[in-house]
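As structure tokens, the structure follows; a few thoughts come after it.
Shown here: the complex without one of its protein chains, the others still in place.
Our next item is chain A:
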Amino acid sequence: MYSIKTPTLRIDEADLKCKNGCGYFGNEEWQGYCSKCHREHLQKQRAQREHARIHESDSSSKTTVHGFYKFEEKKRQQEKKTKLLKLSVFRKTATKTQGFSEIWQELVKDNPELDKVKSETRDLLVQIAKTPAEKDVRKCIHSFVNNILQMKDIKSVEELSELTQNFYQVFAKRMENSPNYADVSPETKDRLLDYIERYTMTLLYRILFCPPSTTDEDKDLAIQNRIRQLNWVSGKNLECRIHETSSDVRELVYTSITDLLNMDSVKAPQEKLACVVHCCRNIFVLLQQSVGGPASADEFLPALIFIVLKANPARLKSNINFITRFCNASRLMTGEGGYYFTNLCCAVSFIENLTAESLNMPQKDFDAYMSGARVPASTWESALTMCESIHLMCEHITLLDELKAKNLEIIAESDELKKKMQQFPEKVEAEVDAAITRTPLIITPSQRIPTNLDCVDAESYQLPPPIIPQVQNIDIYPQTLNDETNETLTSHVGDYNGPSIEDCITPSPTFDFPAFDSDGGLHGSKGDDDTSLISLDTQCDLTAEESYLQDRDASDSLLDESQASGTNLPSPLKPVCSLREDYHGFSIQGSNIPTIPCNTGDLSHNTSDLEADNYSGYFHNI
């Protein structure tokens, strides 16, 4: 049916001759061949079909058709076929069983949109769940769907549309008057009305959208072809003021085209209407950018026509008819949605009736464009490819601009840093100068002081004989006593000096670091208390091993004392009884502590350094 119909739409003189080029006139019935060639062709074709069963006979008839159109035509036919198939399958089940519940089942099954409607209105459904309202809504939907399913083959679409509109109105009235809805807020009622429309229409979409009893589909094809033919129409022809060169505007053009195309993919009429509204709002935004100010209807309509021409939405007529027939007219068609929808209808009607006059161009040019003899330089397609690169360039330019800005920032920052760096040595110099001017007076006396101290230092250096550090441990406490005990101290020092000097001199310069580090150094690093503790332990060994008999006397008593100091740090090793003894010894020997000050002197010199502790530890070890 379509194979015959479509070629008749486009016959030009070339088609009259036999397609084989034999010179005879061809005939439409013979697929454009002369009788002889046709016969040959048929035979060839039959052989072909047996070979591969590729195409139906009609495909060969379209060889004259432009490659592109042929492809399109085929695509459309396939669409159609699948559609018809679907419908016939559908109808078969209907006639076979006559059971509406089965059709219903089939409609509900595999209908993801229906689930979507449900999930999107879940809060509403929850709100009315287990109320008489929910029951009533179900009942209404059920009876309405049943009604439509019963009528679908008997009544025309217009009557079905009337039924649907009645249903909306009756339901709205019912919600007001029925006691079932007494507790429902008006807002919820609004949403319920919306819900039943969405639900039933999504459910019945397959039956009500583009029903086979109408010519919607043919009209769809007609308008699609028409728009395709008009693809050369530019914004300039329509006198619409879209700045195609601005990337923002172009982005919005794409968005509104997408919105319009989206109309076919959603199902409920109010969703379709919402797509139109989105599209139109985007057009207003882009016009606002192009015109600079709110756009008027004079600017809007041409822009919408342009968008429709460039979008060429699928099944445009079917969608428009579906909305007009099944959208709740009283609710939506007088408001903003209705206004935009009317504009869309206007745009479609304009496109259908478009003439040379309505584009303000000579008839000759119009015909040339329509027949494809002339291709304008600014068709959308070529514009798109060009736009693509322009778009890219725009993006790059903006990227470069950003980089430039960043670069400038970095340069500024680096300059600042440079300045700071230049200032820094100056500042340091100034500070140093200031410090020098402040300090020189202090430096000279400090040099004198060490000379005074040197005596003490010399003493202290000389003093640390092995015994002394042991004493020193105790001295942490008696430091304050130093002054009081100074006399006794010095006397003790005098005692120790003699023997210790030799020992002290040898270890102190070399300090036997490695040995110390391996032993006490490690421990020493843990803390003063540890070192003293450990050093205490080692001291015991060392004192035992070392044969400083002179020291023995002192060390015996000192050992106890050192342990006393160790008691500050919990020493598990030492027995408690010794502690008591120590305490005795400590208190008694408070006066004997004398040697301590020397070491404390040492400590006071180096307290800041850890090494100092280590040294002291070392001294302990010794």
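Keep in mind that, in the parts below, a contact is a pair of C-beta atoms (placed from the backbone, for glycine too) under 8 Å apart; a residue touches a chain by one contact, two chains touch by 3 or more; residues count from 1.
Everything that follows uses one rule, which is that contacts and distances are computed from a predicted model.
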Point to revise | Chain not displayed: protein name in its UniProt record ("Ras-related protein Rab-24", "GATOR complex protein NPRL3", "Ribosome biogenesis regulatory protein" or "Large ribosomal subunit protein mL60") | key: "Ras-related protein Rab-24"
Study note, to complete from the structure: By the document's definition of touch, the residue of A:Val285, A:Ala314, A:Ala368 or A:Cys394 touching the omitted chain is A:Val285
Check your understanding: Which is it among A:Ser349, A:Ser371 or A:Thr398 that touches the chain not included here?
Key -> A:Ser349
Practice item. Determine which one of A:Asp298, A:Asp367 or A:Glu395 touches the chain that has been left out. Key: A:Asp298
Revision key, fill the gap. Contacting the left-out chain: of A:Ser213, A:Ser330, A:Asn407 or A:Gln423, that is A:Ser330
Study note, to complete from the structure: Residue positions on chain A contacting the omitted chain are 169, 172, 176, 185-187, 189-191, 193-194, 239, 270-271, 273-274, 277-278, 281, 284-285, 287-288, 294-298, 300-302, 329-340, 342, 345-346, 349-350, 353, 357-358, 360
